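Removed from the display is one protein chain of the complex; every other protein chain stays in position.
Moving on, here comes chain A:
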Amino acid sequence: MMRKSSIIRTSSEAGTSVTYIKTLVKTRTPTELDQFKKEISIDDHIISLKKLQERYNTDLQDGLSRVKAGELLRLYGPNCLISSATKSRWLVLAEFLFGGFAALLWVGAALSTIGYLVSYYQDPRTPLDQLYLAGVLVAVILITGIFGYYQEAANTSIMESFKKLVPKFATVIREGNMLTIPAEELVIGDVVEIQGGDCVPADIRIIKSRSLKVDNSSITGESEMQPRSPECTDTNPLETQNLAFYSTNVIEGAGTGVVIATGDNTLIGHIAGLTSGIEPEEMPIKKELKYFIKLITALAIFIGATFFVISIALGYDFFESFIFLIAIIVANVPEGLLVTLTACLTLTARRMSKKNCLVKNLQAIETLGSTSVICSDKTGTLTQNRMTVSHMFYNDTIVDVLDESDKVNRNAEFKNLCRVGILCNRAEFKPEQEKIPILQREVKGDASESAVLKCMEILIGDVMTQRNQMTKICEIPFNSTNKYQVSIHHLQNENKHLLVMKGAPERIIDRCTTYALNGSDVNISSEKKKALQQAVSKLGYMGERVLGFADLMLSKDKFPVGFKFNTDKVNFPLEGLRFVGLMSMIDPPRPNVPNAVEKCRSAGIRVIMVTGDHPITAVAIAKKVGILSSESETIYDVAMKKSISVSKVTAEDKARCSARVITGADLREMSQSKLDSILMTFWEIVFARTSPQQKLKIVESLQRLGYIVAVTGDGVNDSPALKKADIGVAMGISGSDVSKEAADMILLDDNFATIVTGIEEGRLIFDNLKKSIFYVLTSNVPEIIPFILFVTINIPQALSVLAILLVDVGTDLWPAISLAYEKPEADIMSRMPRDPQQDKLVNTRLMSLAYCQIGFIQTCAGYVTWFFVMAQHGFFYDRLIGIRKEWDDPFTNDLADSYGQEWTYEERKILERKGYAAYFLAIVVTQICDAFIVKTRRLSVVQQGMSNWVLNTGILFVIFVAGVILYSPGVNQAMQFERVEWYTFVPSLPFGLFIIIYDEYRRYFVRNYPNGWFARETYY
């Protein structure tokens, strides 16, 4: 058991030692969770510093007093993440052992024990058969339950992975002194210092910043560095620059901040609370099983009750009838089904893990198959998470260097642009990577510089040598106020200095007076400037990040070799430069993603993008991968066409758009019903700038609409949605630990296309499970009928309980499980996802086909074989009917058969066991034939072929096992069988053939008359 709380005494240098209670586990009420689901709405970042100081009763210079901090700590508790009370491992195990199908089996076991006890009470010599049955049922439950429990990685470690995110220690200013204290002891109002390499120890408002940059990926999913400064730049707390959040990483710079929220109240606290507290949706297969259990229970009780009434009417006393009732109910329980289900899913899971799809929860496999909508994260899942230069602009032309790098026009302008790209760049390849393809090499430097470096290495090659040839004399690094970066290089062959500049394109264009065009430098007129700006926005609308490049050859006279360039007091020109071009970069989609999205579309699965990135980038990627089809229009397309900003798009134009782009800000103002209606009306939707809570909201909304939702994501921010989704899919390589813990499935290669494989497997297993269940259920009928006839027309038992068990958990198992290997009958990816309301795993059609048709034929086969053996020995059917009482009377030792031959009790029992053997043999034979027909639900077995070698071996195995059971001495005695003549199976053969032919005809009609009676009534 987890401890609920512990008492901790501060031992730090925080001074006055304080004892506080640390809650470790907390049961969160739904209202608390709802609170977490709301967006954080605070104004701590808007109010003035003075007000902030008053609000938190602190001093921005000297921090809190130690006494005050101690009080606050005791009052509000420590600054740490608290697990939601999760189900204990025992409870999870109990669920496996007693939930769903296992419950049905328990009822069966209990009933058969009661049945045994009742009949034991009546006659202490009752055979132990019923107890064997109970024993086997319990064994099945235990084995599959414990197996399932181990298969399912318990979700208890979600919180642990969150806790890895948060820092252990924090630097805090109290009473004017700088102290290092455990981060847990931080309280609201504390003034903390942070610097590059640290982890933000609580939600803080920045009050001082020295080029502070943080990585907010755990909140937004975008791993781009974001500057942090004391100014409030946005009312949205997620967007503003003056807030830094608990657990985010400080990349560079340093700063000071005031703690405005601790522990559970922080943003990450909300996410963690949500993730660990959300109850995931019930797996569809669980629902299917529930439905199936309902069906089979209803059927069992119906048959049982009917025969209870009949047996009372036939004059049996109440106890006897009750025993019959129990026996019939128990006989309806498919003992082997649970094993079959678990084995089928496990086999598929293994097959999927070979295809880079690691399944944490067996039942999730099928969920993937019924998925009707995928909410995909963008970065890292759809894209490569690697900035790459995709377009260059020079000499008035935009060139695609990503897809058509061989068509690049290598003119003088191109070379100029490249020279700047090579020189004005601080990124470097890490050493010893010569053998790795350029795009995959690791680079020291920020994302866009690396992109340029790689692009240059590809287009020009040998970047480092060229840089060395043109030595860097000095440089001004990039900063957020200038938005440019300048360096000056010495050109050896011309003995001149070259100034190169790179930065935000607007700023660069402003600083240029000339433009390299067609071999000469032309002046930039105001029209030219507009044209250049248009090129910038054109690239911008492609969702790309644009950089401008400029250079200036410094004159030999003014700046001779050895000139002392001063970057503090700039003594060289930074204006009047020559504009050489633009480069734009994007995180390109993975190569096989468009294909996969297309497959999803044809499989009727909606793909919705939910990203923390900017809408324009999101739209661009969505278009590239096909989430937005090429003909659909978004407001961004309209804006680009009309060259206006998005906010100026008219309502009329908006209404004409066929696809919607919804930003976090839009979502914030949207009511639940509005979101629902948008999700219903628009097929193609992109959500951008979404917060973790909003992702959750989208998933919940889709689930409300009846969709089965798969969510893919890699970041901490995705984890609540991953947990809530019907199936959460995390990324194996780039994914955070938290997301992997919250997910049901992990893509080992991070590739969206792998999901499609998973969906295919999931759909296949759903189809194949139907077949397995059909197979297992069919043999139930020949197992129940002997009992019914035993009671109603008083013929001797034709099948023992032991033999029933042998079929159910013996000979039926392998073929049933091997159906998991059956290949799909048609392209399962070209049909719609199944409708959970209509297309059930087990429906009445399946039951009626299995029970009333194939099962009935099997029963006939069984009885014909049985009568055959009985007749061989002298008992013809007319003698057998009504003979039960004398037959089972141990003191009748001279029972005459049809020939007058007299039988003692023991002799009759030997014959009875021969009968069991014959009936068993008939079931085995007809079940083998059944295996031929369940291979397909629609196709003919001729079309499907017999290439499922697991099934084929299974059939041979069944024959072998039946042979061993019936003919090896000792074994047959133990199983209550007697040897029968080898040709005993012959009478069952015509029935077996009949099953095959009958079902071939049935499927012929199903195939050729899809709306006909056969398809309506028998297609399961």
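Here, a contact is a pair of C-beta atoms (placed from the backbone, for glycine too) under 8 Å apart; a residue touches a chain by one contact, two chains touch by 3 or more; residues count from 1.
In this section, contacts and distances are computed from a predicted model.
For the chain of the complex excluded from view, the name given in UniProt is "Sodium/potassium-transporting ATPase subunit beta-2" [choices: "Sodium/potassium-transporting ATPase subunit beta-2", "DNA repair endonuclease XPF isoform X2", "Coatomer subunit gamma" or "GTP binding elongation factor GUF1"].
The residue from A:830, A:893 or A:973 that touches the chain not shown here is A:893.
Of the listed positions A:528, A:614, A:873 or A:1007, the one in contact with the omitted chain in the full complex is A:873. If you put the hidden chain back, the residue from A:19, A:518, A:844 or A:901 that touches it is A:901. The hidden chain makes contact, of the residues A:442, A:575, A:981 or A:1017, with A:981. In the full complex, chain A touches the omitted chain through residues 857, 860, 864, 867-868, 871-874, 876-877, 889-894, 896-907, 910-911, 914, 978, 981, 987, 990-991, 994, 998.
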